[in-house]
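Data block below; observations after.
Heads up, one of the protein chains got dropped from this complex, but the rest are sitting where they should.
Per-chain numbering from 1; labels A and B assigned in written order.
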Amino acid sequence: MTTRSITDRLGGLAFGGDYNPEQWDEPVWKEDDTLMRRARVNLATMGVFSWALLEPEEGRYDFAWLDAHIDRLHANGVAVDLATPTASPPPWFTLAHPDALPVTPQGTRLTHGSRDTYCLTAPAYRSAARRIASALAERYGDHPALALWHVHNEYGTICHCDHSAAAFRVWLRARHGSLDALNEAWGTVFWSQRYTSWEQVLPPRATQWHKNPGQALDFHRFWSDEIIAAYCEQRDAIRAHSDRPVTTNLMLPAYQNVDLWALARELDVVTSDQYPSSPGLDAAADAAFHADRTRSLAGGGPWLLMEQGTSTIYDGDRVLAKEPGEILRHTLGHIARGSEGALFFQWRQSRAGAEMWHSAMVPHAGPDTRIFREVTQVGEAVARLGQLAGSTVAAPVAVLHDADAWWALSMDGLPSPDLSYHEALARAHRALWDAGVTVDFAQPEHELGRYRLVIAPALFLMSDAGAENLRRYVERGGTLLVQHASGFVDERLHARLGGSPAGPLREALGIRVEEYRPLRRKERIALSDGSYGTVWSESVRAEGAETLAAYTHSMLAGSPALTRHRYGTGQGWYLSTRLEGTDYGALVRRLLKEADVEPELPDLPPGVEAVTRHAPDGRRWHVLINHRTDTLPMPEPAHDLLTGAVAHELPPGGCAVLA
Amino acid sequence: MTTRSITDRLGGLAFGGDYNPEQWDEPVWKEDDTLMRRARVNLATMGVFSWALLEPEEGRYDFAWLDAHIDRLHANGVAVDLATPTASPPPWFTLAHPDALPVTPQGTRLTHGSRDTYCLTAPAYRSAARRIASALAERYGDHPALALWHVHNEYGTICHCDHSAAAFRVWLRARHGSLDALNEAWGTVFWSQRYTSWEQVLPPRATQWHKNPGQALDFHRFWSDEIIAAYCEQRDAIRAHSDRPVTTNLMLPAYQNVDLWALARELDVVTSDQYPSSPGLDAAADAAFHADRTRSLAGGGPWLLMEQGTSTIYDGDRVLAKEPGEILRHTLGHIARGSEGALFFQWRQSRAGAEMWHSAMVPHAGPDTRIFREVTQVGEAVARLGQLAGSTVAAPVAVLHDADAWWALSMDGLPSPDLSYHEALARAHRALWDAGVTVDFAQPEHELGRYRLVIAPALFLMSDAGAENLRRYVERGGTLLVQHASGFVDERLHARLGGSPAGPLREALGIRVEEYRPLRRKERIALSDGSYGTVWSESVRAEGAETLAAYTHSMLAGSPALTRHRYGTGQGWYLSTRLEGTDYGALVRRLLKEADVEPELPDLPPGVEAVTRHAPDGRRWHVLINHRTDTLPMPEPAHDLLTGAVAHELPPGGCAVLA
Partner (left out) sequence: MTTRSITDRLGGLAFGGDYNPEQWDEPVWKEDDTLMRRARVNLATMGVFSWALLEPEEGRYDFAWLDAHIDRLHANGVAVDLATPTASPPPWFTLAHPDALPVTPQGTRLTHGSRDTYCLTAPAYRSAARRIASALAERYGDHPALALWHVHNEYGTICHCDHSAAAFRVWLRARHGSLDALNEAWGTVFWSQRYTSWEQVLPPRATQWHKNPGQALDFHRFWSDEIIAAYCEQRDAIRAHSDRPVTTNLMLPAYQNVDLWALARELDVVTSDQYPSSPGLDAAADAAFHADRTRSLAGGGPWLLMEQGTSTIYDGDRVLAKEPGEILRHTLGHIARGSEGALFFQWRQSRAGAEMWHSAMVPHAGPDTRIFREVTQVGEAVARLGQLAGSTVAAPVAVLHDADAWWALSMDGLPSPDLSYHEALARAHRALWDAGVTVDFAQPEHELGRYRLVIAPALFLMSDAGAENLRRYVERGGTLLVQHASGFVDERLHARLGGSPAGPLREALGIRVEEYRPLRRKERIALSDGSYGTVWSESVRAEGAETLAAYTHSMLAGSPALTRHRYGTGQGWYLSTRLEGTDYGALVRRLLKEADVEPELPDLPPGVEAVTRHAPDGRRWHVLINHRTDTLPMPEPAHDLLTGAVAHELPPGGCAVLA
């Protein structure tokens, strides 16, 4: 295979978006060509939802329309990220293969009329997906416009049908080896759930009370593996005909149906989609969170922001708009952290269909609009940053992230519904982002030696290997913060006995958690150092650790809440509650100081984001983003790639990329 | 056909209610006769839920019991509004025709044990409905007691079964002509939804993500047409045997499954049911809103309040009581606006069954109660108003109302869930009611020349013809207020390109909406004139209009919020946000002044409702309702029909009908 880098092929950073010309006609295509040039678009994602056009009836392909568009783009200097359209089978597929439609846990078989109406385990679906991927690769594998293969879209749909049940059983046999092992792992001796033949084993369908947590966890794992296998099948079918890199766009954070670490390992380029869920500074922090996660998933390899919205913030049941300048700030928030460019969903806002209100680069109101003017400015800015291609980002701190832990916290019957894995992850990142520090994410079993500080939030499930790895990390000089409700269960979702977290980690932390005590909704509990805990508390026994803050009332009075243990050449900290926002921020700053971690640029006031990209040849660029409402003088005047001039100050909302 | 007027036949205004003697026995019937005379009842609705009694087994009819009751009523001076019982098929029907039971989008087939358990598209249901309507008409078509035919009850039930799917396809063929046209209209090119044969097209059943909005809108339209067709079939079956007027009782506002304008056109007399959803002044405003809507639907023809409760206010999950005097005030609120009388659901409160807690004219506690005493007083009052029969009401202002616009705002995936069509409609009406002005409702395509002021709230979907009609209205001297989120889509639910609203209207308003910006829940946004917007905001470019108020912060700073455009000989106003209550009231009063609209009676304080009925011979009656807690002197002493004496003052809660 050739290079996995997009920038090498494009000769600069990628800029563009999903392009669905089949929704429009000739005059619009002509305008598209003009506007794309004006906006400096150099990469367009095509075909994501085109199955019905590409294969209008089973086995008959129609590529002529796509040929024309790709050639037109190519002539216009725009490369193509070509998708396999398998995220949305056409209606004819539904009628021909009703058994390939997904079934809910309640037994409702969904039908077409939306998207993602398929079951990945249905043989008819899988072979149809392979066939069309192969046909596309055969036709376009060597097209000079082709820069990237984009398999499917936002994998994550699961199903509870009988195909799924059969595939689940196959997976379980492979994982557990025997029914006895499965019964042991799932604890089926409780509630009389013991299985005596494989065909008794089902997906976790609608049942009377809580589901079996082991079954539910394994169903998550099974689906993750199934999704990865489905991706790999398409990837391999493509590779048989094409040497261009292959990816699928990950959906962070809403989709938790796939182990992103495992899927990312199969991607030539890691790509992902970012849609913040609250406006303002939160949205900028979310962009950084998303970029840091994606870069970490890429593990040093290339990665790319595949989708963002020009004006799309999903605030629960409504879609908020982005303010002026936010498109650039979010884009630079990604590029600063290593993205090879920035793409949008989508080029032109659909005039009909389910996503007609999703923002786009060219809105319904046309190019004579604030949005398109900003898009053009951002395109210009990205074009000026070509020299950043190939440079990397270094993070002194890691936050641990694990799919098993996430799934484990989504089980029925937990003591508290407020143990949100995603919230804990985002909160740890946010505190570090506020402190001006760049962050990696890592799995508990990863080599962590290069990090000065490691934070483990909500690592409810922790493998034996992970616990031992963390112990060793501390022993060898690392500073580790483990947060509440971590290490409660092992890989099989069995409770750790004798106190949590898992043994090796108890040793490193010098504590033993004896009892947990969920808090009531909105309850806050005072600690001896004046801070407050929420959501959760624990009765902790110090076994070597020093107590930095203790609980002051209720059954916990006197129990440590925050501890530090000097172990080997490092420090193991344990925080047994969810500190309130400012208290948590203060703790993280204290830990950064203990671990000798400096912000990327010193002396920046709060609200100014700074990240440094390092080229292999020693060059460095500082990306600065001013989220404040006042103008800042530059630490020292420097050449700004965005303007091509020396920057002396950073206006409110302004950005600079200093060489 | 003979006269459509009820009052002609009754010799006065109608007073009475649903009468279900089959729930009681002989002694109660005797008491009913006495009490009806005492309450001046002259019209009783019978048979609404009597299918099981009328046709105890398929094809065998039993009319004897009904004969006896109708004869008894007739002898007692009470006319009959005879219902076809098709809103509730008997259990034997369910067992004989399980395919005629309704199916939810999730595929659950409902069963009997409630009411409305049928699918209108099921052939077995339709023919059974026609047969019993015909049999009733044959038997009672000439009965001297018969004043009105009451087809079905509160049409509105829809279904997602296979019969429904088949009928939907027939309807779609007729509407779109070809699959290509359907694909174009629904934008199926997005999400790979392109249909290649008709049998692939389904109702919007349970699916994975958002439904296709074009499909959902057409499904609403299809069901509306189907409901109207079902009504017409029964009406025509009746007309073959009877010359009495035919109606069905509309349910406003909760039911939005039928285009009320279209259904009302098929009714000889428009009748409707009113149940307010909050107490006090809100309930009185709701009565006025309901009456104005029903009169407008009748388009100058006769109309009648078919159902109200003596003590029923549906406040979400509970049923509040009406306070003393409210029955009369709500009744006069309707009669003032043109109703040919006032009926109740129901005469005698059921002692068992699902609606046993629904209030009635004779409550569980019997006639020696406040409620029955008030009913008697109201019956007396209505009897004194006979001379109002045939007089009409004139409204100087219209609020636009359109079924397509309502349905369009109920789609999946809108930018905000707070764009409530019904709320916007009620709010515009309420501001005008508070200002003492009588209001018509009209469709955007109606001739509007007779109105001095037209308000278009939430006209999200606007047809080309509607936009042009509104432009012309302004050009010819009208004053038009268009509110936010109007004219965003055309008849096919396709976004208006180049900015909204639709082109002709942009010309009349002198603005172009470039971008929308939904607000967060409870967010309020300041305008330059000191008022505040909520729910929604827009980036507006003035293209000829003058800016009366502008946004003051965020991306909208400087954008017009409220504009006025002098166009032709009229004025086009545009309001791009939802003003807070008092600010909106002030705007509406300003517009009334601009448009030279005076309240019905001058110098009345807030909380006094006044409407004038005009007889063809020039006589006029002012209906006054005092919702205040203080006594008002009459503007000038006048003869009050309610007391038969000269009224000098209006006590708190009091009413007067001045000749």
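The rule is short, and it goes like this: contacts are C-beta pairs under 8 Å (C-beta built on N, C-alpha and C of every residue); 3 or more make two chains touch, one makes a residue touch a chain.
Every value quoted in this text rests on a predicted model; they were computed, and no experiment measured them.
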TODO: Among A:His330, A:Arg512, A:Arg564 or A:His627, choose the residue that contacts the chain missing from this document, as touch is defined above.
DONE: A:Arg512
Task: Candidates B:Ala365, B:Ala394, B:Ala557 or B:Ala659 - the one touching the absent chain - done: B:Ala365
Task: Options B:Tyr19, B:Trp51, B:Trp186 or B:Tyr275, residue touching the unrepresented chain - done: B:Trp51
Open item on the list: If I consider the whole complex, including the chain that's not displayed, which of A:Ser416, A:Ser528 or A:Thr612 touches that chain?
Closed with: A:Ser416
- [ ] Just the residue numbers, please: which parts of chain A touch the chain that's not shown?
- [x] 106-107, 185-197, 199-202, 204-215, 412-418, 492-500, 512-518, 520-521, 539, 554-555
Task: Footprint left on chain B by the chain that the document does not show - done: 20, 22-23, 49-53, 56-57, 85, 88-92, 94-95, 102, 104, 106, 108-117, 157, 279, 311, 315-321, 323-324, 349-357, 363-366, 369-371
